[in-house]
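Left out: one protein chain. Kept in place: all the others.
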């Protein structure tokens, strides 16, 4: 026991902890909030995009294709930058339509950029998972007279989520790490705080804290997803 | 308007050549990661299906660590970590001078590790999509494990894995911008330099977007060629 | 013999990339003058600010001549030469702002921007932040400046000379200088690896030498119209 | 070892083996529930159905047979509007199926289908598979829907497996659930696409027994099958398709003993060996 208490201060420099501990936790909270919200918004938008891609109208198909291509093909950093600093060039316009409060706030801009970006990735994941569902399921729905909404919600969605859950996990991990980009617009997540603290203290230990936090997030996520996957595939167990 | 175009042009006053040089660095770096990252990912995926508990554990740890660690940290660990280790080692043998690890090599190593970790999940998913009957048929024919992997499993794996690997590649292409912290001048670094010098952020960030979009489009073309190749047996005569 | 000099190259007018591929600015000119004095060849290595000290320690270059202010924390990691210029911090506000005081209390509830990992950034957090201002830290001062211009910031804290330079280059004048912050005069010096005393002494001597022969003053005049030593 | 191979359909049909005359044949003047005129369907360039004319009266029990690729599945999928044909007219229960989807939808609720591969919803229990459509399409209350499901599951002998998932059932059990699911909508017409092809012989018997019961209850049935036994015992009428055309249409006894077309003769010779 004694050895642990004597080891701890060597692992966690108390002075460092006092100065930056709270800020790290604050950054941690920002990361969680940003990832959770943008992931959820991207989820909804992602499904809309999929509907668009499977639409009968060529224009709608083309637009959603273009959207996915643009947001997957260019860096989030540049997207965020263009959104935040580009929008401020039209301050007069935003003020006129009373939306300046939104674009003025870096947090909202970061949230918007992240949601738009992850929506494109999630849309591709959903599309893949939809393609993997046997055509027979949709035919059975039609043969039973189920409407499009009912077929989707009760039959297609639960099955496609099982297939999508692995890639969605990858996407969430990437998003957790990408949240560092938000510090470009002064929203400081774990990594932002870490870099800031490092640039002041030049103590590499602070990076190790961050690494531990990230590993924690990833491990928790991995386990949660495994449980969810188990639940979603309980019908496959004999 | 003309002024802006001037800024993107070649030569004395324009940033065109710098951006092009950055693009070259980005492409080279990402391309160099491919021959290491993807096979290593496949190896990790094989490991996590192994009968040996030790292999499974190390595969899981590898994938969790290198998916979990921020890429910047992986980069630092490789770049500075290997240098410090090498210097310690050399000092041990009495050599006092400095050792400089090549930034490009460090970048390739670090991003290969990250690419391997993320792609291992993709490979793993693809393995699950190959019917068990294929492996059984190979065994029933007496094919060796290596032949089975090379001639039977792999070509079928590629078809299923390619969309996921495309995602990995696109992510890699953009992640490589982190190398600017170890003083390699990729697209993003050149862009921010140009922004500093000219104070035209929107112009240059848009230009960077366009460059990346061109790269994505080009690689998209290649990947769909490959997809076509690996699914040729499904096209009806 | 060459001297490898690390610089950020994102800090006009002290150091900035040029479209021709090299770097320009006060720091570069000083470095060149020092090298000429020491009869070595200058080789510039551009490096992100965040990784500049680790890179020095990892022998990517031998000295940092990049307007680095001497602070206690930095001095624990690297050795500094004597200063090669001094600067204080200034505050800029939008042109139509009514504020007139530099007093920390006057910024309560206001949004103050600064560059992260810089001495003004630390100052903004330690002084204005503690007094109740919301402090936003930007990767570079340029972005902070553009937010000041667009009205997202109520004030911007930055080193005096770059701030003046920024306001001068800005075509439409959005902002005005509120004034220098008292008690923020910082020494700017060259950083070398800890224990690299030989190089440190040579650089110290060279700084004194270029001041003595007047080449320092000529460079300073060209950039700022005054001697900033 | 050179004895000619005899298999599945070992026996040549003989007059004395013919079943007792089926006593529930619909009257000649019963109304047509399916009325197809000049139906033509292409897949791309491939002409899959050619000039199909078909009237099915209420209570009819029709077996469709024919070589692989002759268009049997395509035909019954057109009746259910799972495929769209390019030319011709399909009237089902009085509604024009070639018109707007909105017009066809209410009628299609009265057409049930049992697929060759069951197409059960794998993530729902047997009970939920059977109640999903009655609840959300027919607007039944949960109690009612469950009672109805129990009734039909009982009828196919699956009452005991209410809470299992499809993957926990054997093939024959799954097929019976698929039938119960279709019955729970109380359709007026029910279409079967090779309901026994995936089953082993003991299971084939289970499934066919259920269909016999069903036939007794007076539902109109169209069934694609290669089970000639079933065709002979249950069907009131056998259609033989070849290359997208109906080349034979008559009662089973006549079809098996005196096929008119060469193609049907060749087909029967093959499978009756």
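Labels A, B, C and D are assigned to the chains in the order they are written; within every chain, residues are numbered from 1.
Throughout what follows, contacts are C-beta pairs under 8 Å (C-beta built on N, C-alpha and C of every residue); 3 or more make two chains touch, one makes a residue touch a chain.
The model shown is predicted, which means the values in this text are computed figures rather than measured ones.
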Determine which one of B:63, B:156, B:206 or B:219 touches the chain that has been left out.
-> B:156
Among D:40, D:168 or D:233, single out the residue that touches the unshown chain.
-> D:233
Touching the hidden chain, out of B:4, B:141 or B:217, is B:141
Residues of subunit B in contact with the chain not shown | 131, 133-134, 136-137, 139-144, 147, 151-152, 155-156, 159, 230, 232-234, 236-237
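Quick note on the criterion: only the chains that are shown with their structure count from here on.
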Can you list every chain in contact with both subunit A and subunit C?
-> B
Which chains, if any, touch subunit C and subunit D both?
-> A
Per CA centroids, the chain at the heart of the structure shown is A
Maximum centroid distance from subunit A, chain identifier (CA atoms) | D
Express in whole angstrom the distance between the two chain centres, defined as the mean CA positions of subunit B and subunit D.
-> 54
Taking each chain's centre as the mean position of its Cα atoms, how many Å separate subunit A from subunit B?
-> 21
Junction residues of subunit A, two or more chains touched | 85, 89
Could you list which residues of subunit D touch at least two other chains?
-> none
Each pair of chains that touch: what are they?
-> A-B, A-C, A-D, B-C
